[in-house]
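Following: one structure in structure tokens, then a few remarks.
One chain of protein is taken out of this complex; the other chains stay put.
Chain lettering (A and B) follows the sequence in which the chains are written, and residue indices restart at 1 in each chain.
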Amino acid sequence: MKYFGFVWKNAWRKKVRTTLTIMSVLVAFLLYALLSAIGYAFTSGANIADAERLVVIDKISLINPLPVSYAGRIAATPGVESVTHASWFGGYYQDPRNQMPQFPVEPREYFEMYPELNIPPEQLDAWASNRIGIAVGEELATQFGWKIGDRIPLQATIWTKEDGGRAWEFDLEGIFSTDDPRGGTGYMLFHYDYFEEARAFGKGTVGWYILRIAGGANPVEVANAVDAQFANSPNETKTSTEQAFVESFSKQFGNIALIVSLILGAVFFTLLLVSGNTMAQSVRERISELAVLKTLGFPDRSVLAIVLSESVLIMLIGGLLGLGIGWLLVQALASNLGAFLPGLFLSPQAALGALGLIVAAGIAAGIFPALKAMRLSIVDALAHP
Amino acid sequence: MEVLAELKGVSRVYQKGKERVEVLHELDLRIPGGDFLALMGPSGSGKTTLLNLLGGLDKPSSGTVTVGGAELSSMSNSQLSHWRSTHVGFIFQFYNLLPVLTARKNVELPLLLTKMGGAERSKRADIALSIVGLTDRAKHYPRELSGGQEQRVAIARAVVSDPTLLLCDEPTGDLDRETADEILKLLQILNREHGKTIVMVTHDAQAAGYASRTLHVDKGKLETRAAA
Partner (left out) sequence: MASVRQLTAITWLNIRNLPQRLGASMVAVIGVAAVVLVFAAVLSMAKGFERTMVAAGADDTAIIMRSGSTSELNSGLSHEQTLIVANAPGVEKDGDRPLASAELYVVVDIKKKSTNEEANVPLRGVQPAAFEVRNNVELVEGRMFEPGKNEFVVGRAAQQEFIGLEVGSTIRFGQTDWSVVGAFSAGGSVSESELWTDVRVLQDAYRRGNSYQSIRVRLEDENDLAALEKLLKDDPRIDPDVLSEKAYYSAQAEPLSRFIRLIGYPLTILMSIGAVFGALNSMYSSVSARGKEIATLRALGFGPVPVMVSTIVESTLLAAAGGVIGGAAAFLIFNGFRVSTLNGASFSQVVFDFAVTGDLLLQGIVAALIIGVIGGFFPAIRAARLPVAQALREL
């Protein structure tokens, strides 16, 4: 655009002021990137939940276990393609504060149910054939520096062993990863058989079931069918889609989205103040120049456009820089804090939203000065520079 | 020569609160093409207002302003903008160059309103700069130029789109004698060799001497005194 050079030079008229304004914009969009990644993390489970997986828990409470015998009846329910189970172990590694999730599962079934998880076939085989084998997520392996063949001891807080001890020892046989950048791998999987055999109580139960519905089946119908099977039994079930299940947790944290929006609102309000002030000063300083443009024959509209472009340009520079840095930071945080807050991710939607915000903010900050510039009377402006 | 610009029965009245200030009073003026007219008068006499009306920067409260066949007094703002870009060039006392642009870019500015490409704009600007004798300063910024040089850039800007009418408001008001003479000689060249019609407002009798004729404006009315 032939006016670009002109707009650019005007934007940098006062270098310090423009730089500081750009820095303010940068910080605002950096915050946007970080806060939207955090907000995403709180809902991340829901975002990557498989639409064809359902979760079955005890109707009264998630904490109540379900009989392992339910597996067959769930599998036989129409619309159910496959079923497996998992339980909550709740131990820690060395320090009580290292409480990452650990699940006793059926090894091969679990990986089939979660195809988004990747594990080298030989590791899967090794793990499946070692009763005390354990498979850990990539993030954990990195965090603790574990390698295949390491002996991993876990201290149980709930599940004491039959012999009265609480130390459960495992051989690290597999490290799994996920392709989805949003999915976390900060957890561990071991054999349900070992869990069942060695634990002191609760035998014959599992924590919850996961099932996959057949293609084309209606999740709601299948869920109701499963629950109907166990209605009025000592362990009634509540079946929901994986997404709904995860969401029910993030919802309990309170309205995280609202809090994030409020904070961002405060941030952007001040941002608009700063940029708006910059633009107002910028226009005030060159009233006579803008009048000259008009005498030269520049239509009123183009004077408006010139001022608005300047505002949007400044916002673009700062905003894209802030987003870029924010994106890099999110990557870094995600790999380091993965076990602590999984799912930190700057989604494409958020980035696109940021772009829209940049333009909107640029227009908002510049509109009043631009209108003033558009409307100024040439005669008055030239007479009183 | 044919009449280029004509004012008929032009009045310009300002309403300042309850006060009614009549700056121009039923003025008639004819400017033939190729004229070099100087307008003199005490401050507040309305001579700048007269210039503004000729250039379509302002509209009369009554009467008509016609320049080159176009009746400015009945044109809309956007029509006036467009008209100005091709028919008139302005030269101000304080140059009014854009400080963020080089001399060449300042001169090119009016050409941004045309469909010319970058190369052609540059060429035209260079021609205009050579007319005013500032080819070697093309890449300098206004703050790097002397007052006289700045005014020359302003003149180059005023002629780059080849307008028929040049309107100058105290063009030498901020310059020393020697530099003022150079500028006035340049204006004469533009008038005599390039056929530009020039209307110049000035309070300096010596400057007026460069023009072909002088008119005096006082209290919104014209008094004719023939030039020497």
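The rule is short, and it goes like this: contacts are C-beta pairs under 8 Å (C-beta built on N, C-alpha and C of every residue); 3 or more make two chains touch, one makes a residue touch a chain.
As the structure is a computational prediction, the values presented were derived from the model and not from experiment.
Asks: Which chains here would be touched by the one that got left out?
Replies: A
Asks: Have a look at A:Gln94, A:Ser248 or A:Ser335 and name the one touching the chain we're not showing.
Replies: Answering carefully, the residue with contact to the hidden chain is A:Ser248.
Asks: Which of these touches the unseen chain: A:Glu52, A:Asp125, A:Asp171 or A:Glu236?
Replies: A:Glu236
Asks: Just name the one of A:Ala51, A:Ala76, A:Ala228 or A:Ala266 that touches the chain not displayed here.
Replies: The one listed residue touching the chain not shown is A:Ala266.
Asks: With the missing chain put back, one of A:Ser69, A:Gln94 or A:Gln281 would touch it. Which one?
Replies: Selected residue, touching the omitted chain: A:Gln281.
Asks: Given the full complex, what residues of chain A touch the hidden partner chain?
Replies: Touching the missing chain: residues 16-17, 20-21, 23-24, 27-28, 30-31, 34-35, 38, 59-64, 90, 92, 96, 99, 155-158, 160, 166, 201, 232, 234, 236, 248-249, 251-255, 263, 266-267, 269-271, 273-274, 277-278, 280-281, 341.
Here is the rule we use: only the chains that are shown with their structure count from here on.
Asks: Determine the centre-to-centre distance between chain A and chain B, using the mean Cα coordinates as centres, and give it in whole Å.
Replies: 64
Asks: Please output the residues of chain B touching chain A within their complex, sorted ascending.
Replies: Answer in residue numbers: 48, 52, 55, 57-58, 77-78, 81-86, 90, 92, 94, 96, 98-101, 105, 109-110, 112-113, 118, 157.
Asks: Note which residues of chain A are touching chain B in the complex, please.
Replies: These residues of chain A touch chain B: 2-3, 5-6, 9-10, 12-13, 288-289, 292-301, 378-379, 382-383, 385.
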